[in-house]
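Only one protein chain is missing from this complex, and each of the others stays in its spot.
And then chain A:
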Amino acid sequence: MYQKDFIPIVLKVKFKSEEPIAIEKWKQLIGDLFLGYAQRITEKGDCFIGHIKALADISEFSYIKFSCINALAGVNSEFHGELQSNCKINMVINSLVTNMSNHESRKLLNQSWLLTINQEENIKMQIEDETPDTLEEHHHHHENEPCPICENKHHIH
């Protein structure tokens, strides 16, 4: 295995609840989701976790950061900011795992959610559709220009 074998995947996730939920509960819920996701990746056998991390947006200056490098070691989560209750949370997951496609990541995350969530609780999770790769985000050149740095060799997924 080489460092370069880890495939970067970004998933944008939205959580929505009918009732406001305390941060501690979001932290536990998303932490469980994360652990289930990491466990499913590990169970596949041919995947190795480099780092799965996520930032859940609580407010402009508040966040919960989740991190997992190994399902057996569990999930680290840390909250920063002011304690509050929220109905909606946006989260970005950045996953670096070997042999794992975007499609499969979504599938495993959705599976993990079904087991995490108690059906009586009115909380929904939605993973945003795959967005096409925006070159600007990579190297700050315009979308219709070839990348002056890597001549677009690195934008293939």
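Operating definition for what follows: a contact is a pair of C-beta atoms (placed from the backbone, for glycine too) under 8 Å apart; a residue touches a chain by one contact, two chains touch by 3 or more; residues count from 1.
Criterion: contacts and distances are computed from a predicted model.
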item: Chain not present in the shown complex, as UniProt names it (candidates "NAD(P)/FAD-dependent oxidoreductase", "Aspartyl/glutamyl-tRNA(Asn/Gln) amidotransferase subunit B", "Cobalamin biosynthesis protein CobW" or "Electron transfer flavoprotein subunit beta"); value: "Cobalamin biosynthesis protein CobW"
item: Absent-chain contact - pick from A:Ile41, A:Ala54 or A:Ala71; value: A:Ala54
item: Missing-partner contacts on chain A, residue numbers; value: 1-4, 6, 8-10, 12, 50-51, 53-55, 60-63, 65, 67-70, 73, 78, 80-81, 92, 94, 96, 133-134, 137-140, 149-150, 153-155
